[in-house]
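Sharing a structure here in structure tokens format.
Shown here: the complex without one of its protein chains, the others still in place.
The chains carry the letters A, B, C and D, assigned in the order they are written, with residues numbered from 1 in each.
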Amino acid sequence: MDSASLLQFLISGLTVGSTYGLTALGFTIIFNTTGIINFAQGEFVMLGGMLSVFFMRIAGLDEASAIVLAVAAVTLAGALIERFTIRPVKDASIINLIIITIGVSIFIRGLAMLAWGKDTFALPPFSGDAPIALFGAVVMPQSIWVLAISLLILSGLKAFFSGTIYGKGMLACAQDKKAAYLVGISVERMVLLSFMISGLVGAVGGAILAPITLTSFDVGVILGLKGFAACILGGLGNPFGAAAGGLILGVLESFGAGLLSSAYKDAFAFIILLLLLFVRPSGLFGTREAKRV
Amino acid sequence: MITLKNIDIFYGRIHAVKRVSLHVDPGEIVALIGGNGAGKTTLLCAISGLIRPARGEILHKGESIARRSPDKIVRSGLSHVPEGRLVFKPLSVEDNLLLGAYGRFSLKARRQIKNDLAEVYAMFPVLKQRRGQCAGTLSGGEQQMLAIGRALMARPGILLLDEPSMGLAPNITREIFRHIVMLRDRFGLTVLLVEQNAKSALRVADRGYVLETGRIILQGPADELLANKDVQRAYLGRDVDL
Amino acid sequence: STEPESVKIGAVLSATGPASFLGEPEKNTMQMLQEEINAKGGVLGKKLEIVIYDDETDVNKCVLAAKKLLDKDGVVAVAGPSVSGNTLAIIKFFEEAKIPLVSCAASEKIVTPVNAWVFNTPQLDRHAVTRIMLDAKAKGLNNIAIITVSNGFGQSGRAVLQELLPPNGFNLVADEVYGPKDTDMTAQLTKIKAAGADAIICWGTNPGPAVVARNRVQLGIDTPLYMSHGVASKKFIELAGPAAEGIMLPAGRLIVADQIPDDNPQKPLLLSYAKAYTEKYNAPVSTFGGHGWDSIKLIVEAINMGKSAKPADIRDNLEKIKGFVGTGGVFNYSPENHNGLDENAFVMVVIKDGDWKIMD
Amino acid sequence: MPPDGLLDCRGVTVRFGGVLALDEVDFSARDRAVTSIIGPNGAGKTTLLNAISGVVPLAGGGISLSGRDLSQSPPHIRARAGVVRTFQNLEIFTNMSALENVMTGCHCQVRYSVLDSLLKTPRYFAGERKARAKAMDCLEFVGLADSAQTPAGDLPFGRQRLLELARALAARPGILLLDEPAAGLNMKETRVLGGLIRRIRDEQGVAVVLVEHDMDLVMGISDQITVLAFGQVIAKGAPLEVQKDPEVIAAYLGADDRD
Partner (left out) sequence: MQGLKKDLLLTGAFLSALCLAPWVLPSGYYLTVLIMCCLNAMTVVGLNLLLGYAGQISLGHAAFYGLAAYTTAILTTTLGLPVALGMLAGVGLAALVAFVIGIPTLKLSGNYLAMATLGFGVIVYIFLNETVGLTGGPSGFTGIPRLNAAGLTLSSDRSYYYLTAAVLCAVVLLSLNLIRSRLGRALRALHTSEKAAQAVGIDIARYKLFIFVLSAAFAGAAGVLYAHYLTFIAPSSFGFLFSVELLVMVVLGGMASVWGSVTGAFFLTALPEFLRMFENVEIIIYGAILILCMMFLPRGLAGGVSSLAVRLRGRARPGEDDHAS
């Protein structure tokens, strides 16, 4: 393989990887606040893309306002989900809540199918689709958008979780609800907030990815799967790990497809993931659970 | 400061606290003693809002708080050192302490929080040594110190302590009791203290209540309780031979 | 026993799930046909009733739906399923129940070896590949790269391509695969680019091929690109955008009905079907809906031919159908041939100015 | 090896990253004796019990039981060899009744096979009966017989401690490691516990290693005391000697203000 091809694999891996990474970031927020793996995270991404398309086509808005509106709508959806399906059962075990999010994801998918049909849609890229040449490989302007916005979201989250008391308060909620109450944290509000933020992050992801990956009512499933894998690979709960995990997964797939076999590229990525887990049971950048006797 | 009127608490069908009334006046240290399963922890949880009583009234500074959420209660100046410590295990010692001051965080309070942190470190020098360590890896006693320190970080007007001496070395236990008295004397801190070690508790307390199977069976000034034969027999184990 | 007052035909379709792009237009078409036929007096003077179940593109759901049609609803014949896997999964039950099945799925396995009770209506992959090869030969494109989707549709296309290309004098220089949900095929195309192909054949259904088309343009590959008949819907052009220009594919005549010569026997049918469908559902027609039209119409034709709605008679009469003009082509069933179409069912089209154009 | 040393730890060293939790600690426990470990918070007492029971790996040194080297054995093997423990931060099985908790303690005593349980052979019934009887005995011994059917998670803190003790006893310990068993018990209950520990030693002939901050209890029942501070042994001896040791008073006991 010549180096231009290798570079191309890397670029396309990073582009695909940032789709996983963005979904993974959304997982991280809710997980950090509640310990729940939110199976509806992929649906947030889907809604972000589909609503942008909807607002553009049906409501006839320009792209920017369509996206802003879509993001706001999904943030609201996150709040509604928390308010009506998670909060009423706050004493339930984590696994029950996870199953509820599975139900929510099915429900949202069904609604989206009913509302927008089963077709795939595309959103116009933000700054044209003239590829940019780079040492014999090409980069799409949209990929740069995606990488930049992902980076922005990542640094925001990172600063929030490790730099502010509110971020730490969120972590505290997942750790020990009772104790969080006892230091004066309004756990309900934090959980609500976490669903809204991850709705927001998911929707932003969905909107900026739609020009590259196309979108349809059922893109959430696979994004959810890959996003979860990215989270675990990076170490659950760590925003940096989530983003890095996503990129690594994307690059693995891309090189797997390019150098080994495109048929087995996913298998290849997952085999590497498993091997890494066996060596580092709490992900690449995760800390071992603080447990002692 | 705190008044409980005819509190009833249930766990499912278990009647854990039965028509309990008690009060703690400002600046008082009140001890609550009783055997295993008497309902002491349950009662404290009810005061801090973690458990809803089925019936009865709880007043804090004259306001009814029985239906209020725990975070609001805590923000109104009440701190609770819970049974089992409940430190935030993966967070560092310092983060745990800072979270203690969560309710009063603001740019203005920054300095003061820093001072309070230094004060807690002064009280428990071990915590300072371990400030960056995950709270979950601390030894049992260190976690207990952390839990107490975290509660103090909120600068409470009233402090509920659930077995603060559990797992602490004798010298530290004494140190903590001394500190509590000092806080009361200097800042007028009010304390409701649950202790297994009835002797030390009654020594620092002004008054005491004895709780048995969910009922208050005895109350009075601490020194009277300490001298009470029933109390001696039941909680100080005078009649049990070693 | 008393004669039932209606003729009941069943249908199992993938109206939802990954193959809904097939099942949905099929379902719409069938519902439309039911109204149309009943408006014209029904079948054998009775009302036609089409019981349609959705299998969600899931094998188990398909089996249950088929069982329900066979055992509970008592249908005389069944149209569908939409995809080959599901068809293969239920064939056995039709053989046991002795009820004819006219599948809307294309796999050759459905009709070879011939199963007495099973027919299908779509054009075979073999015919599509043959058309592409004719075109490529004419253009002198010899080194072929293929990129196929890893689902049932792509797999059967890939198998046929692997089987037919080498003996017909083509070199298979790259054989790449992508997942049905993949959103980026740059890696595969980079490899293909390096392999030095004269032409690329992509076998898949939306949205994958649109991504292939876009990635191809982005990478600056100007090798001619052939698609399969699986993207013969307007949706593909919309999704691929400008990247669709110049892409060639074999397709049923439905999408270019207005361009085919007037003497083509299919023309009036195609025009009227397309018009009716677009009006009723406010959506562009696709050749897939046409498979549903063909299946139902063939069953009805067999019933009318034998003046009997008994399953065994329908089966016997299906085999006797000759020269039946459907949307997919002109059907000639026989005891040896339960597909009934040949490569003339396809025309080669090219995408020009965002629309289909017949090539010649 | 001393002739009466049942448990023998030599030069035990444990490290957690930068923290040297145990620094070449020598410790031994005799048969039919209560050996106590005391020391300030964070001295490494729990860590020593963890090292003995195999929960943390050793960075150096060795541990042997009746001359058998256990340094490399996993925890369950050590438990089967007789090293049984309780935990400072309770580790009870909250999803079971108190009785089942203790029956789980009998795990290694009732040795019917999986096949026996699948097919419900007489061996299964005999084994279950035995486990149940043994568990009831242990519950009675610690005074929890009346709570046998209570879900363990619903028991108050103090009783959960006793439940842990019962479970440990059911595992037929050769040496019983107790990590702050009196925490959460009031003074009367602590005295009762002291009586139990004594009976465990005298009636069942079990060696007991006791980590505890309740000095009345420790001084009352220990045969031997080891004092740890900062991961090192700073004193060793009979209760009366240790109590008077100035270093121990400075590091741990503090100025005595008891009556």
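Here is the rule we use: contacts are C-beta pairs under 8 Å (C-beta built on N, C-alpha and C of every residue); 3 or more make two chains touch, one makes a residue touch a chain.
Being a predicted model, the structure only gives us computed values, none of them experimental.
Q: Have a look at C:71, C:163 or C:258 and name the one touching the chain we're not showing.
A: C:71
Q: Considering the complete complex, identify which of A:59, A:76 or A:99 is in touch with the unshown chain.
A: Among A:59, A:76 or A:99, only A:99 touches the chain that is not shown.
Q: Please pick, from D:79, D:139, D:227 or D:251, the residue that touches the omitted chain in the full complex.
A: The single option touching the absent chain is D:79.
Q: Applying the definition given at the start, please give the residues of chain C touching the unseen chain.
A: 15-16, 53-54, 57-61, 63-65, 67-68, 70-72, 84-85, 88-89, 91-92, 107, 109, 150-152, 154-156, 159, 177
Q: Since one chain has been left out of the picture, which residues of chain A touch it in the full complex?
A: 37, 39, 85, 88-89, 91-93, 95-96, 99-100, 102-111, 113-114, 221, 225, 228-229, 232, 236, 263-264, 266-267, 270-271, 273-274, 277-278, 281-283, 289, 293
Q: With the missing chain put back, which residues of chain D would touch it? List them for me.
A: 53-55, 74-76, 79-80, 84-85, 87, 91-97, 100, 103-108, 110, 112, 114, 116-120, 124-125, 127-128, 131, 149-151, 154, 167-168, 170-171
Just so we're on the same page, only the chains that are shown with their structure count from here on.
Q: Give the chain pair, either A-B or B-D, that is connected by more C-beta contacts.
A: B-D
Q: So what's the Cα centroid distance for chain C and chain D, whole Å?
A: Those two chain centres are 73 Å apart.
Q: Could you tell me the distance, in whole angstrom, between the mean C-alpha positions of chain B and chain D?
A: The mean C-alpha positions of chain B and chain D differ by 29 Å.
Q: Quick check: what residues of chain B touch more than one other chain, meaning two or more?
A: 137
Q: Quick check: what residues of chain D touch more than one other chain, meaning two or more?
A: 46, 88-89
Q: Which chain A residues qualify as touching chain B in the complex?
A: Its residues touching chain B are 165, 168-169, 171-172, 175-176, 178-188, 287, 289-292.
Q: What part of chain D is in contact with chain B in the complex they form?
A: Residues of chain D touching chain B: 16, 19, 39-43, 45-47, 88-89, 154-159, 180, 183-192, 194-195, 198, 213, 215, 220-221, 252-254, 257.
Q: Once bound in the complex, which stretches of chain B touch chain D?
A: 11, 14, 33-38, 41, 83-84, 126, 130, 133, 137-142, 144-145, 163, 166-175, 196-199, 233-237, 240-242
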